[in-house]
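I have placed the structure first, in the form of structure tokens, so that the comments after it can refer back to it.
Omission of a single protein chain aside, the complex is shown with its protein chains in their original locations.
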Amino acid sequence: MDTTANATGPVTDPTTAETGLATRKAVPGRAARWNVMKNGRVAFPLTVLVILALVTIAAPLVAPYSPTQLLGAPLQEPGRSHWLGTDDFGRDVLSRLIYAGRVSLGVAAGSVALATIAGVTLGLIAGFARGMLDMIIMRAMDILLSFPTIVLAIAMVAFLGPSIRNLIIIIGVIYTPRFVRIVYGSTLQVSEAEYVQASRVIGSSDARILRTAILPNVMAPILVQVSLSLGLAILVESGLSFLGLGAQPPTPTWGNMISNARPFMEMFPHLLISPSVVIGMTILMLNTLGDGLRDALDPRLKGSR
Amino acid sequence: MTTRTRSPFSRSMSRRSLVGGGAATAAGSILIPKASASPRISFPRSQREQDGEPKSGGTLIYGLSTDPSNFEPHFSTGAASTSVKMMCYSTLLTYDADNQLIGDLAEEFGWVDDTTYQVKVRQGVTFHDGSDLTVDDVIFSLNRIRDPETAATNAPFYQEVTEIAAGDDNTVNITFNKPYAAFPHILANANNYIVSQAWIESGVDPMTEMMGTGPFIFVERVPGVSITLEKNPNYFIEGLPYLDGITFQPMPDDTTRMTALRSGTVDFVDYVPYTQMGIIENDPNFQFMSDSVSGFGWIGFNHEMDIVNDQNVRLAIAHGMNRETMVQTAFSGYGAPITGGLVPEGMLGHAPDLEGTFTGDYEHAKSLLDTAGYNPLELPMLSTSTYTVISRPAEAAQAELNQANINLDLELQEWLTFRQSVADGTHPIHAWGTAFNYPDPDFLYQYLHSSGTSAKWFRFANDELDALMEEGRFSSDESLRDEIYQEAQALAAEIVPWVYTIRRTQGEAMASYVKGYVHTEAWIPIFQREIWLDK
Partner (left out) sequence: MGAFITRRLLTLVVQMFFVAVLVFLMLRLVPGDPARGILGESATEEQVAEMRRQLGIDRPLIEQFVDWFGGVLTFDLGDSIISGRSVAGDVANRITNSLELIVVAVALSLIIAIPLGTLAAMRANRPTDLALSSFAMLGLSLPSFVTGTVLVLVFGLKLRWIPQSSFVAWSADPIAHMKLLILPGLTLGFANAAVILRMTRSSMLEVLRQDYVRTARAKGLSEKRVIAAHTLRNAINPVISIVGLEIATLLGGMVIVEQIFNWPGLSSLLMSGVLSRDYPVVQGVVLVIAVLTIVINVVVDILYAVLDPRIRLS
């Protein structure tokens, strides 16, 4: 990942492409939704992720040491007192890894939440209201998308300062256009559907149409995108850390743990391995979850309304 | 007039060669050699005699830590650029292997009287375009530096110059308002090159081209890829250079650059990161040459802000750090603690009595905090993420000060933002680092005299220190200067305008077949002209 390569993955992402191919979408019924949860490809990664989140939230209870305290024995191999060894400052790697999870997952969750809320709002408005508003919003998103992420990131960090809160804003802003596009596409599609036209004819209010017809249909691709974006956000954060724009020392994030481990890679590979494995596994779970959700929520398998 | 100025380093010459002999083989483990109080030199001078007769020929491939932004001879574009520029341009004076000032373009040099400095311009020197170096070129260059429109880096050092004029017999006389003992070092400085008046006035862009009197001729630059120099056959030192050419290849990523050296892609790299110093030192296929004297870190304050304008708070910070530990944490031992004054051993003005003043006494620090009324203390500290040689001591300081109940919230900004913030005084504390501009205690002027650039950033002024700095700068009596600077440092240790942290080890690494190079403590890479390849 170069701040954006893996991170953006495909700009329009499979979901939008699929929207192009699919011609019918229907809302999965309640029974279908419960089946989703029971689906192995969703349940397994979801469970792992929930456990991971709980462990990182409970960091003060779970971590054997403080993540920032220097314990006087730098660059130790994994051993009995330090299960994953110590880093170049003499801090316990395992503890840092757990606390880092809070930051990395927190930044990812916060930024994706921001992007989702902003994206859904803007996408719905653009797709539903059409006309001038549509054009302004979508062109603005295009401009944002054609802007190299690195410039946005450096400029925003320089302007706002490199705090965690600002990281969330920055990554959130970077990902908003993708969500807007997906929601916009879905909204457009559904708006054209017969039953929605029919709803309009019989006089249903806009709000009702939004609530009953459009939102539920948009939910599925959004859920998928959320889980994928979470993984990408973690990678973006790690890339920003590599470039020196991430969270402040001594705060650990998975990204800055990897980037700090790089100079020691040859002599002390344990420093690079543990955060890489954790990041890899987390993103793997997130992507599997995304795939599983997409497969499970695909209405064509469930039959139509 | 003498032909050799007494250099600040003339004192412990013999001691230095003793220290130099044994330090090449580090004791014990790979990454954690002992940090000692006296400066470390890792390449013994005597080695050079064992190398044998230089062979001519070959091109040196040099992995450079930064791609020089431009070639303007009178701007400072960083140490890496100096490695390039100094091969094409020459200065009036330079340093020898014992860090003494010697003449380069100046055949003879010295003070005629208290306020007039004279250099005798060497005859028979030609520029790369064939034209002769004349006294006019020298005068033109120095005046160009003084011209405010050039915005030359060294301009402030010429402030007290009243006149630069030609004298008899190919000499140039530089007249000052007052005596200025450190001035010869300015003439040896990396941003003080002598350029051809005709060339500059012909409208060339000195930012993108170089044409000087140096040992190598500028051939071509491909931005981000390479800078190619070839041998100057008419260089004024007979027999030099031995190399046919040097090709600089910018490699800003530390790991990439060191891998390039170790895989044989390049023969020579500058700026070895501390993480690889041990590996290189212990590999017989490579040599590492460095010093642990010139690069240092400090913690500065905005004296107009509350809390830090209380001397006890600053003293608490000064006492609350164990520098020995910091050298270990920040650089795995590749550095030296600064426990007293900033002027190192061997330089004029070194204050041996001050050594050991600041040893990391957490209890004392805490009691000072109590006196000031801020125990525990929490403050935001600014530093930069761009250079690990600055951010690592900052983090190490943060960890140390925690133990003295001082909690510093570190904020790292990228380089230019950081510099802007320091100039704007946005934070009460900042952590920075740099190196001596030149090996004379006068470099302290910038930091301790109220008119100095850094002192202005600190928003600091002290009349006594001002007087001492001026006296030290404008006197010519060496023993008097020695006393003055010792006194100034003692005063600084009391009133704490800023706090020093640690010195860092900085140097170059090269393959074992690269001979002839010597690392100077003034970080002037002039010995690149003596490199020869033993293969």
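Here the chain labels run A and B in written order, and each chain numbers its own residues starting at 1.
Everything below uses one rule, namely that a residue touches a chain if its C-beta (ideal position, glycine included) is under 8 Å from a C-beta of that chain, and two chains touch if they have at least 3 such contacts.
The shown structure was predicted, so the numbers you read here are calculated from the model rather than taken from an experiment.
Summary of contacts with the chain left out: across A:63, A:137 or A:235, the touching residue is A:235.
When the missing chain is restored to the complex, the residue among A:49, A:94, A:154 or A:180 that touches it is A:154. Contact with the chain that does not appear here is found for just one residue of B:80, B:195, B:266 or B:448, B:266.
Listed by residue number, the positions of chain A touching the unshown chain are 1-12, 14, 17-18, 20-22, 139, 142-143, 145-151, 154-155, 158-159, 231, 235, 238-239, 242-243, 255, 258-259, 262, 265-266, 272, 276, 279-284, 287-288, 291, 294, 300. Seen from chain B, the chain kept out of the figure touches residues 61, 63, 67, 69-70, 75-78, 148-149, 151, 153, 155-156, 205, 207-208, 222-226, 249-253, 255-256, 259-260, 262-266, 386, 414-417, 419-421, 423, 434, 437, 446, 453-454, 456.
The definition used in the following text is that only the chains that are shown with their structure count from here on.
A straight line joining the Cα centres of chain A and chain B is 46 Å long. Residues of chain A that touch chain B in their complex: 68, 70, 74-75, 88-90, 154, 157-158, 161-162, 244-245, 248-250, 262-267.
By the touch criterion given at the top, residues 30-31, 254-255, 273, 275-276, 279, 328-329, 332, 385-386, 391, 395-396, 398-399, 409-414, 417 of chain B touch chain A in their complex.
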